[in-house]
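Every protein chain of the complex appears in place save one, which is left out.
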Amino acid sequence: MMHTLLRYLRLFRVQVRSSVLLGMQYRADFLIDGAVSFFWTTTALVPLFVVFHDRPAVAGWSFAEALVVVGWFTLLEAILEGAISPSLTAVVEHIRKGTLDFVLLKPADAQFLVSTARFEPWRSTNLLTALAIWGVAFVRMGKWPSLLGLCAAVVLLASATLLLYSLWILTVSAAFYVVKVDNLTNLFNSVFDAARWPVQVFRGVLRWIFTLVVPLALMTTYPAEAMLGRLSPLALTGSVVGACAFAWVSRRVWLGSLARYASASS
Amino acid sequence: MSARSTVRALPTLVRVGFAEAIAYRAEMLVWVLSTTMPLIMLALWSAVAADAPVGRFDQRDFLAYFLATFIVRQLTGAWVAWQMSFEVRTGTLAMRLLRPLHPMVSYAVENLAALPLRLVVALPVAMLALLLLGTARLPRSPALWGVWAVAVLGGWLITFLANALIGCLALWTGSSIKVMDVWLVAFMVFSGYLVPVELFPGVLRTLVAWLPFRYQIGFPVEVMTSAYDLPAALGMLARQWAFVLAFLGLAAIVWRRGLRRFAAYGG
Partner (left out) sequence: MISVRGLRKHYTVYKRPPGLLAAFGSLFRRIPTAVKAVDGISFDIGRGERVGFLGPNGAGKTTTLKVLSGLLYPSSGEVRVDGHVPQRREEAFLKKIMLVMGQKQQLLWDLPPSETFALNRAIYEVPEPEYRRRLAELTELLELQDLVNKPTRTLSLGERMKCELAAALIHGPKVLFLDEPTIGLDVSMQAAIRGFIRRYNEQTGATLLLTSHYMDDVAALCPRVIVIDKGTLSYDGRLDALVRRIRPEKRVVLRLDRPAEARALEGMGKVVSSDAAQVVLQIAQDKVSGTVARGLATLSVRDLTVEDPPLEEVMSELFSQGRTRTETAA
């Protein structure tokens, strides 16, 4: 067990090294990507301004509080851009070119190999933007998150990242079934975009969907509530348990997709 | 290829384009699911308007607006920029250039060939809108419907030409996806796709008037929901088509220049 852990840690280090070397080749891209990311994030704030333009609160959330949710959304986008999307997009390329077989031939877990193929932490400029958004939000509110709230937020950051990763794995598993995969990224982004709003804004069926089926609520709303000091311990445990359960489900789906790939192709 | 032979080839091109569009069931499902953003926005804005209307929009107005947005988006969508980027990157653009058919025409036909499919998705939504809201907000006069049809055509043209323009950039830089990303977010925010343009605060509203985005979605939707009387609608229509002509000219220039460079360097 220990041996396997050490082995995968060593593999992880080798993969990161490859990514860094690759990143150094395309330095100009990084600046452009950072600029585009920033533009996306700031422009996407406009609807928020319009919503709160002439009213103090929506569904129990004030402008500053909603900004905290947006901050979490931005942070998750940063993690997505830097740690998750690059490698999983590479999987889609592999499937398209037929070189996924080489990954499957290797004596290491395929999901691990494809997930760590490309780490581009320099793309995570949104990290800074997220911190800035939080700064603005808490200054406006005139109070700062408690220590307990921050601890809860850190725990939820881990579970939110796990959820994000699992969602992506589910999307990529679909790549085995569809022939043209470009729309998949589109689909993911369209659905994930709803996470910038506090989940209480959505009512009825949609709220259930965003809490249980595609758990966007656990990724942005609950961590924001933790920072604001109004997350119940039940919701906190529920989030963590939910994230683990979701990760388990996505692993099963991935393995199933691989098995189908091995059974149904030639 | 002459205009006459192009027209003769059209039926086959359209038929094949349609067959291609429905060749893959799973893809279709994915694509349908990814165009649901207006519906999510509807849920959001309905909640916002729950206590008090936002501007002139109460909950039913938002319902009408976003269902109309969904329909107009289906009718005017284009993705040529991604297609061109992909083809330049993989070198398959050369195939298109070899054919005796103007590449822009073939892109346009492929896009339009998938239109019946998009109508199939839009139609139930239109039915639903009629059921829930009745015809209260729809334009009364046939003239306004005529304006709407032309507005939708103009919206499609601007979307297509903007896509083509950005796609042409790939002839210089190899991949113009990032430029498309920038365009896309500006489009989503300033076209009325996420927020009715009317609701923008003062300074942003002036900005939006000078950008082409609102003529892609916002304007046709506003005509459809009776936001204008005939003279005002015609005025806006003129501005829309000014943008169409501007894009047409720009796209033609960029395409020709880009093609020359592509041919010189092999892409």
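To keep things simple, chains are lettered A and B as they appear, and every chain counts its residues starting from 1.
As a working rule, a residue touches a chain if its C-beta (ideal position, glycine included) is under 8 Å from a C-beta of that chain, and two chains touch if they have at least 3 such contacts.
Quick caveat: nothing in here was measured; it's all calculated off a predicted structure.
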Among A:L31, A:A57 or A:L104, which residue is in contact with the omitted chain in the full complex? A:L104
Considering the whole complex, which of A:R7, A:H53 or A:R230 touches the chain not shown? A:R7
Of the residues A:L22, A:M141, A:V214 or A:C244, I need the one that contacts the missing chain. A:L22
The missing chain sits against chain A at residues 7, 10-11, 14-15, 18, 21-22, 25, 97-99, 101-102, 104-108, 113, 259, 262-266
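Everything that follows uses one rule, which is that only the chains that are shown with their structure count from here on.
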Between chain A and chain B, the Cα-mean centres are separated in Å by 29
Listed in rising order, chain A residues that touch chain B in their complex are 32-33, 36, 39-40, 43-44, 46-47, 49-51, 53-55, 58-59, 174, 177-180, 182-184, 186-187, 190-191, 193-194, 197, 201-203, 206
Interface residues, chain B side, partner chain A - complex: 24, 26-27, 30-31, 33-37, 40, 43-48, 50-52, 54, 82, 86, 178, 181-182, 185-186, 188-189, 194-195, 199-201, 204
